[in-house]
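Provided herewith is a single structure, encoded as C-alpha cells, for subsequent inquiry.
Of the protein chains in this complex, one is absent; all others appear in place.
Should a chain be cited, it is by its letter among A, B and C, assigned in written order, with residues numbered from 1 in that chain.
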Amino acid sequence: MNARTFKEVRRTYGFDEVAIAPGAITINPELADIDFNLDGMTFSAPVMASAMDAIVSPESAVEFDRHGGLAVLNLEGVQTKYDDPEEVLAEIVASPQEEVTKTFQRVYSAPIKEDLVGERVRQIKQSGAKCAVSVTPANTKRLAPLAVDAGADVLVVQSTVTTARHKSRSIRGLRLPELLEMVNVPVIVGNCATYDVALEIMETGIHGVLVGIGPGAACTTREVTGMGVPQVTSTLDCAAAREEYYRRSGRYVPIVTDGGIRTGGDLCKSFAAGADAVMIGTPFAQTTEAPGQGCNWGMASPDPILPRGTRVNVGMRGSIKQVLYGPSSKSDGTLNLLGALKTCLGYVGAFNIREFHQKAELIFAPSIKTEGKFYQLGMN
Amino acid sequence: MNARTFKEVRRTYGFDEVAIAPGAITINPELADIDFNLDGMTFSAPVMASAMDAIVSPESAVEFDRHGGLAVLNLEGVQTKYDDPEEVLAEIVASPQEEVTKTFQRVYSAPIKEDLVGERVRQIKQSGAKCAVSVTPANTKRLAPLAVDAGADVLVVQSTVTTARHKSRSIRGLRLPELLEMVNVPVIVGNCATYDVALEIMETGIHGVLVGIGPGAACTTREVTGMGVPQVTSTLDCAAAREEYYRRSGRYVPIVTDGGIRTGGDLCKSFAAGADAVMIGTPFAQTTEAPGQGCNWGMASPDPILPRGTRVNVGMRGSIKQVLYGPSSKSDGTLNLLGALKTCLGYVGAFNIREFHQKAELIFAPSIKTEGKFYQLGMN
Amino acid sequence: MNARTFKEVRRTYGFDEVAIAPGAITINPELADIDFNLDGMTFSAPVMASAMDAIVSPESAVEFDRHGGLAVLNLEGVQTKYDDPEEVLAEIVASPQEEVTKTFQRVYSAPIKEDLVGERVRQIKQSGAKCAVSVTPANTKRLAPLAVDAGADVLVVQSTVTTARHKSRSIRGLRLPELLEMVNVPVIVGNCATYDVALEIMETGIHGVLVGIGPGAACTTREVTGMGVPQVTSTLDCAAAREEYYRRSGRYVPIVTDGGIRTGGDLCKSFAAGADAVMIGTPFAQTTEAPGQGCNWGMASPDPILPRGTRVNVGMRGSIKQVLYGPSSKSDGTLNLLGALKTCLGYVGAFNIREFHQKAELIFAPSIKTEGKFYQLGMN
Partner (left out) sequence: MNARTFKEVRRTYGFDEVAIAPGAITINPELADIDFNLDGMTFSAPVMASAMDAIVSPESAVEFDRHGGLAVLNLEGVQTKYDDPEEVLAEIVASPQEEVTKTFQRVYSAPIKEDLVGERVRQIKQSGAKCAVSVTPANTKRLAPLAVDAGADVLVVQSTVTTARHKSRSIRGLRLPELLEMVNVPVIVGNCATYDVALEIMETGIHGVLVGIGPGAACTTREVTGMGVPQVTSTLDCAAAREEYYRRSGRYVPIVTDGGIRTGGDLCKSFAAGADAVMIGTPFAQTTEAPGQGCNWGMASPDPILPRGTRVNVGMRGSIKQVLYGPSSKSDGTLNLLGALKTCLGYVGAFNIREFHQKAELIFAPSIKTEGKFYQLGMN
C-alpha cells in the first residue's frame, strides 16, 4: 500500500477481455455432461431464463422447461399486477421510445394482486413443468408462501445488490434463515459479486447464489451509481467462496452467473470462471416465444425518481430451442449455446462442468466492439 | 528503477476506468447522510456549481442554494465586466462556432468593474442564500475584500494549476497565509492534483482544496500542454494528503473533486475515491436555469495567444432540482445525482460520506465510448 | 495465488498489441536468408497457403510452388467432393449473404470421392510442383495413404483444436505414432496454442506444428465458444516448447504460425515471436489466382448445428507473386510480404530466421482499428 494514495485499485475482467485456452487432452463433445444440480433437482440445461416480463410468461416458462432449463417468473411485474398481462405487454412494446420510461413508471405502479400469484404458478404446473418464481426481499414474506403453496418448485430472492445483512429504518429486513424455515423449496439468492458476500449468503443455508452486479445490457446501474463488477471477476470471486464454503461445510452451493451473456463465448467463459449455471436475458428476449415480442427491459419495478431500466429493441433470432440447441444457420454465436458449451468442454478435455472448472484456463485477451463489429484486440 | 530508461511511468485512473464494488452490508438509501461540512457550515447537498459564466449567475446561485448546494460566482467574467451580462451571454451563445474563440477573446478582454463585484454578491445575499465567489490568484488581493465586505460567505481562489508556491517576474505571488488574515471567511483553493501540493496547500491553513487538473470536458489543457491527471487518481492522492494532514494537525480539510463529472456514476466514484464534495460543470450547464442557455464554455478569461477554452453545445436536460434530486424520466444517469449517491452509499452499507470513504472498494474495469454510446469493456 | 479468486488470468498478446524494436546492428536486406526447412526439404519462401477451398486449388498450388512457397490442398472440400469443383465454387460465390451458411451446409454435406484424392494430387505433381495436402484427424487413416500413394510430399493433419490425445465414444482416436509408420512423408500437425500441447505433439515424432487457435478472420471460434489464444502469445509459447524439445532430443521441429496474418507487419511479428514459417489465408484469398474469386470462407465442413465459418468478401489485391515479392504500388503492408520480412531482418541485424528469433525484441505497444483505419495507440 502506497501511503501517498488513498486506495489501491484492483484489476478486474469482463467477458470481452478474456478467452479460454485449450487443454492438453480433447474429448468428443458428445461425451460432455452439462447437467446442473440444484439441491437434488437435475436440469439437463444449466441455464435459467431471467425473471423479466419481456422474457418469462407462464407459456414461455413451460416451453423452457421442455428443453431442460428453468425459467423464472417475476412475481412483481405484469403477470401479477394485471389479469390480462398480454394487453399491458403490448402497450409497453407499442410505446414511443421517448415515453417508455414514463409508461414503465405508470404500468408498474399498479399493485400486485395476490390471487394472481397462485394462478400464474398453477398455469405453469398444470403442464407438468417445474416452476421457479422470483421476488424482491421486501415482498418475500408476503408473496413467497403464496407461490410455494400453489406449487412453485424453486424460489429466487433477487435484488440489484444483495447481502446477507441489510439495514432499513422502515421495515425489518428479510432474514434468510427465517425464510428457509418458512418455505420448503430450494432458495436461490442474489445478486452479489464479491467473495465475502457470497460466502456470507451461503452460510445462511440457502441453495444457490446469483452472481452479477451491473453487467447486464438492460441494466444501467453502473452509469447511474458507478456500482458494478465485471462478470468474469465476480464469477471467479464467488466461485472461490463456493469452494471455501464447501471445504468448511461439505455442502456444495452452486453459483449462477447472471447478466451480460450474449453469445456462446460469454456463456462458456462464465463456466470457465466457475459458474454452475447461467441466467440469461437478452438471448431469450430474442426468441419467438418471448412475451416482449422483440423488446427487452430491465427492471421489474422502475424507481419513480431514479429509473435505471430502459427498453431495448433486441429483435428476434429464433426459438428457445434454437437458442439452446440449434440448428443454426448463423455463425455469430447467438444460437446453439449449449452446443457451444459441449464443444468447449471437448476442447478443454472436460467430461463435466466440474472438470471444466478445474481444467479451463482463462487468459487476458481484450477485445472491443466498434461499428457494431466485435474487434478482438488480441486476436486480430 | 531501470537505468536504461529515463523515468518510470505510473498507472493512473479516470472515471471510465473504475467501478465501485458493493459492500458486505447494505442499508436503505434513506438512512444515508450526505451532508458536506466546510469549516462549520453545513450543506445538505455535497455539490458545488462550477464558477463558469454559462452556469452561475446570481439567479441560478440562489436556486442552487434552495436545493442545498453551493454555486460559485465567477468574479472575473461577464457578471463583473458588464452591467448587463445577459446581453453578452446572448451574444456568446449566438456566435457562429468558427468565430467563438474570437468572440471570447474580445468579450473577456473588457476590464472588471469593481463596483459590480459587490453588487453581484448583494444580489445573491438579498435572497437569503449563501454566496460563494471565485477569483484567480492575480486578482485575489484586489477583488476578494470587495466580495467579502459585500457579504460573500465562501471564497474560492482558483487557477488551472495551483501550488502553494508560485514564482513570477512581474508580480509578487499570492501568499495564502496573508490572504487568510485579510478575509474572515472559509477559503477553498485549487486546482491541484497531487499529494505533495494538496498537503502543502492544507498546511497554509486554508479550508478546502479543489482537486482536478485537465479532466473537464470544456477544458483542453491536456491537448494543448500535455498536462493533466485522471480524476480518480488525483482524488485518491489528494485524499491521502487530507488523511496525512489530519493525522498531523487534527484539522480535517475537505477536498472537492472538480472536473469531468457527467453522471451519477462519476459522482459516486469521486466520493468513493475520497472526495468530500464535488464541483460540477456540464450537468448544471444543461439545466433550464443555466445562463449559458444550453451552451457551456471553459475559461473565464481565454488567453489571447494560447486559448484552451471552447464553447460546447450541451443542450438542456431538466431543472437544477431534477439534476440533484430527480424525478427523472431518463435512465442515463444524468438526473437525480444525489439519489444515485444515496443509493450507492446504501449498496456499500455506508451511513455517511466518511464511512463511504472507508468502505467503498474501487476496481479497475475500463470502458470506452464509441458511436456516442458508453461501452463498458469489462462489463459487456 | 489469491485464495479469494478462483483462478489467475494471464496477460496474452495479439498482433495489434506488439511491435518489434530495432537491433543494435543493421544489415542490408539482401543479405537476409529466409529459407524454411522442413525435414530436409527447403523452401525459399517460409510461407504456406491455408488449406481452404477459396485459396488452394491444384492450379493455385502450382503457382504458389513456382514462387517458393507451399500451398496445402484441402482433401475434404470441393476438390474431392465434386468432379467439377469450379461449378460449386461459383455457386458459393454467387450465393446471397443471408443464405450462404445454408449453402455451405448443403454443399459440404456431399461425400468425399476417394478417387478424386489421388487425381488432385497428380494434377499438382504433373507440373513438377511439391504437393501438400490436409486432412482432419477423423479422415486421416482413410485419405492420407491415398494422397501419399499419389505422390503427395507433405501431409497436414489439421483440426480446430488438436492435442496428442483425444477421447471419443464412437471412433478410436488418431494416434500420431501409428500415422508416422503408415506414411513416409513429413507430417505437420495442428492447430495448437500452448506449450504443453506443442511439446507433447513434438514428442510423437511429427515434423512440424501448426500454431493458432481462434485468431483467423474467417474463424468465429472465439465468439461461439470463447476459445482462443492471441497469436503472438501462442507462437511465443509453442516456440518455447520447440526450444525445450530441441534441448531434450536434438531434433528441431519447426512451428508454423497459422491464422490472423494480414500484413507484412503481422508476418514479421510472427517470426519475431518464434515462428519458422507462417500459414496465410486472407492475403492469398485476395489474389487473382484464388479459387474464391474475391471471397474467403473458413470451414471445410461447416457443422450443421453449430456453424462457425462464414463467407467474407475480401476483394482482390494482386497476384500471388505480388503478395510475396511485390512490386507494390500500395503502402498498406498487404503486398510484398517477404520483402517486408527481409527488411525487418535487416533492421534487427539478423542474417536468417534463427538469428531473428534470437535478436528481435518484442514490445507491448497496443493499437486499435477504428473507422477502418489502423490507429496505433502507442504510436500516434
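One rule holds in what follows: contacts are C-beta pairs under 8 Å (C-beta built on N, C-alpha and C of every residue); 3 or more make two chains touch, one makes a residue touch a chain.
Please read all numbers here as calculations on a predicted model, not as lab measurements.
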item	value
Contact set of the excluded chain (shown chains only)	B, C
Touch with the omitted chain, as defined above, among B:Ser95, B:Thr310 or B:Ser328	B:Thr310
Contact with the hidden chain (one of C:Val9, C:Ala273 or C:Ile353)	C:Ala273
Residue in contact with the excluded chain [from B:Val229, B:Cys268, B:Val314 or B:Leu337]	B:Val229
Residue of C:Tyr195, C:Tyr245, C:Phe284 or C:Trp297 touching the missing chain in the full complex	C:Tyr195
Hidden-chain contact residue, picked from the options C:Thr263, C:Thr282, C:Asn296 or C:Thr310	C:Thr263
Footprint left on subunit C by the chain that the document does not show	13, 18-28, 30-31, 195, 232-233, 235-237, 239-241, 243-244, 263-269, 272-274, 325-333, 336, 339-341, 343-344, 347, 349, 357, 361-365, 368, 370-371, 374-380
Touching residues (missing chain, whole complex) on subunit B	3-7, 9-17, 101-102, 105, 160-163, 165-170, 192-194, 196-197, 200, 213-215, 217, 220, 222-231, 233, 260, 262, 266, 302, 304-310, 366, 368-371
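Throughout what follows, only the chains that are shown with their structure count from here on.
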item	value
Shortest path length from subunit B to subunit C (each step joins two touching chains)	2
Chain copies touching (subunit A, subunit B) - same or different residues, decided at half shared	different
Whole-Å gap separating subunit B and subunit C, where each centre is the average of the chain's CA atoms	56
Between subunit A and subunit B, centroid-to-centroid distance (C-alpha), Å	39
Subunit C residues counted as touching two or more neighbouring chains	370
